[in-house]
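Up next, subunit A:
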Amino acid sequence: MSASTREGLRGLLSRLGLLILGGALLLFGLVLFADATLDAASVGLGVAGVMLLYALSRLYAVVAALAGPALPEQARSLGRTKAELRDEKKRLLRAIKELEFDYGMGKLSKADFESVSATYKARAIEVMRALDGASDLHPELAALLREREATRAGEGGENAHTPEGAAPASSGASSEAAGLASSAADGDASSESPATSTRTCAACSAANDDDARFCKRCGKELAA
Partner candidate 1 sequence: MTIATLGSFTLLLIFLMSLGTVGLSAVGAVRRSPRFVEAGIQALYASFGLAAFASSLIIYAFLAGDYSIQYVQHTSDSSMPLFYKITAFWGGLDGSLLFWVLLHTLFASLAVRANRERHREMIAHVVAVLGAITAFFAGLLLFHKDPFAPYLLDVPFSGRGLNPLLQNFYMIFHPPSLYLGYVSLAVPYAFGMGALLTGQVDASWQQSVRRWVLFSWIFLSIGLILGGLWAYEELGWGGYWAWDPVENAGLLPWFTTVAFLHSVMIQERRGMMKVWNLALIIISFLLTIVGTFMTRSGVVQSVHAFGEDSALAWTFGAFMLAIVVFSFGLLIRRLPLLRARNELESALSREFAFLVNNWLFLVCALFVLGATMWPTFIEWLQILGERYPSVFGWIDPGERVTIGPPFFNRYMRPLGLALLLLTGVGPLLAWRKTSGQSLIKQFLGPLVVGVASTITPAILGVDSPWGLACFGLCGFTFWTIVQEFYRGVALRRSKRPQGVLDALIGLVLRARRRYGGYIVHLGVVLMFFGWAGNATKIERKTQLQPGQSYPLGDYVIRHDGLRVTEDWQKEMITADLAVLKDGEVVDVLHPARWWYYQLPDQPTTEVSRYMTVTADVYASMQEVDLNSGWTQLSLFVNPLVNWIWTGMMVTLLGALVCVGTRKGEIEEA
Partner candidate 2 sequence: MALPLATQLMIGAVIGAAALYLVAGGGETEGVLEYVYVEKVVAAPQTYLGRTIKVHGTVVPGTVKQKVGSSGDYTFEVEREGKRLAVHFTNMVPDTFAEGGEVVLTGQLSPSGDRFDSDDMAAKCPSKYEETPTAAR
């Protein structure tokens, strides 16, 4: 549940609480002063009264909204909002986790795993870059992405979505993104492999750096 949802819910609950309290007071007053007997039917009537109050308050809100100050026209949002990007980031990271899991369970061939996982990771980096608000990329990463894009276009792979502004420039913001992607990709395993190129240990299927000679988890020598 996001913060906004939770807040909305809290607001709803507090308002509901007030209404119920009001209704209870009303009933109490009726019992005390008007000699009403408190049976199921009068409770029902009390609930009805509370509901009526709620409906009236909403009706008032309609009028208030219409009579309120004219707000600026809602801009047609071209870019995506941060929330959406965050969602997409999480979704991608989860997809990567799940993919590694599938690979670990032996459902994917190594080649398939690598190509799919690379596309996901590239996309995750792109999203995280957009989230950082940086229009620039680490030069090495930019080169890597371009190269990957080219190979992917060649094989007609999935998700052919180019990071549109892969302009080379120097900034540290996106290297953080790269780190994020890889650590998230490994899920609970802790690993610092670069995002896009890994070697998988035959013994424990941990992801290792491309140039590693020994597995960083189990220490076995990696096949050439």
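If you want to know what made the cut, all candidates are chains of the complex that A comes from, given by their letters.
In the analysis below, a residue touches a chain if its C-beta (ideal position, glycine included) is under 8 Å from a C-beta of that chain, and two chains touch if they have at least 3 such contacts; residues count from 1.
Everything numeric here is computed off the predicted structure, so don't read it as measured data.
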### Query
Any idea which of 1 or 2 touches subunit A in this complex?
1
### Query
Which positions of subunit A touch candidate 1 when the two form their complex?
1-2, 4-5, 8, 12, 39-41, 44-45, 47-48, 51-52, 54-59, 61-62, 65-66, 68, 70-71, 73-74, 76-77, 81, 83-84, 87, 90-91, 94-95, 97-98, 101-102, 104-109, 112, 116, 158-160, 187-189, 204-206, 217
